[in-house]
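Below is one structure, written out as structure tokens, with a few remarks after it.
Removed from the display is one protein chain of the complex; every other protein chain stays in position.
Going in written order, the chains are labelled A and B, and every chain counts its residues from 1.
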Amino acid sequence: MEQARGSLTVCAQRQGLTEITGEVAAWLAEQTVSDGLLTVFIRHTSASLLIQENVDWEVQRDLESFLMRLVPESDTDYRHDAEGPDDMPAHIKGALTQTHLSIPVGAGRLMLGRYQGIFLFEHRRSPRPREIVLHLIGS
Amino acid sequence: MEQARGSLTVCAQRQGLTEITGEVAAWLAEQTVSDGLLTVFIRHTSASLLIQENVDWEVQRDLESFLMRLVPESDTDYRHDAEGPDDMPAHIKGALTQTHLSIPVGAGRLMLGRYQGIFLFEHRRSPRPREIVLHLIGS
Partner (left out) sequence: MEQARGSLTVCAQRQGLTEITGEVAAWLAEQTVSDGLLTVFIRHTSASLLIQENVDWEVQRDLESFLMRLVPESDTDYRHDAEGPDDMPAHIKGALTQTHLSIPVGAGRLMLGRYQGIFLFEHRRSPRPREIVLHLIGS
């Protein structure tokens, strides 16, 4: 049994979902562990992680749109707006999605379903570089 | 330290929550690892996983009802409706709940709380077989 740790820095090109399955799989391909568990952890609270359908682009847009309406920037009850109207909605959307994902690995591959992809969910209007830690354990 | 991997295929009988604690515990009972960490991962994006109260059936129904109202099928803003009006709400409900659960294991048992159960959350009106991967690591 052994483990490995690495990190990715990703800067989305726009607010919303950006697929990072390829980046994660590329890191995994360099490791000697081929069977085990991969954990993906984002070190931020105004961006998050999500496993979601990666085939039909409209699924991603509808999900972004739903969350924009569920957590509107125009909510007058927010007290925290230090970094602008998208600041507090970013934290709330982060809380409703994931800070970490754990995915089984078999034969050197992520055991994702056929239509599953790993996404960085950037909740700020102006994307910034996001640090993602990868931890792999197995044999 | 060792690890084991298995899978369950579960087809719910109805949309909503179906408890699978028994199926997961049965798989665990067959393993040689008795202390460690069990990860449960669902390979789908229109069904998800959840740990929730398993005693009072009304908790499950109220939770299903809340999500039906939070993410209504009648939302006219969805663009993705390839598989019907329950298609996009299924993806959104999946995003708001869990794709994976990690549960400590001690003395061969899931260390769930007294009122906690593991549920498959089927978000489609017509349930389909869902593949769930189990990963156990420990000693």
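The criterion applied here is as follows: contacts are C-beta pairs under 8 Å (C-beta built on N, C-alpha and C of every residue); 3 or more make two chains touch, one makes a residue touch a chain.
Being a predicted model, the structure only gives us computed values, none of them experimental.
Trainee: For a quick check of understanding: of A:28, A:88, A:105 or A:118, which residue touches the chain that isn't displayed?
Mentor: Going through A:28, A:88, A:105 or A:118 one by one, A:88 is the residue touching the chain not shown.
Trainee: Touching the absent chain: which residues on chain B qualify?
Mentor: Considering the whole complex, chain B reaches the absent chain at 1, 35-37, 50-53, 56, 58-59, 61-63, 65-66, 69-70, 96-98, 101-104, 106, 111-116, 137-139.
Trainee: Could I get the residues of chain A that touch the absent chain, sorted low to high?
Mentor: Against the missing chain, chain A presents residues 1-3, 5, 39, 41-46, 70-71, 75, 77-80, 82, 88, 91-92, 94-96, 99-100, 102, 131, 133, 135, 137.
Rule of thumb we're sticking to: only the chains that are shown with their structure count from here on.
Trainee: Roughly how far is chain A from chain B, centre to centre by C-alpha average, rounded to an integer in Å?
Mentor: The computed centroid separation for chain A versus chain B comes out at 20 Å.
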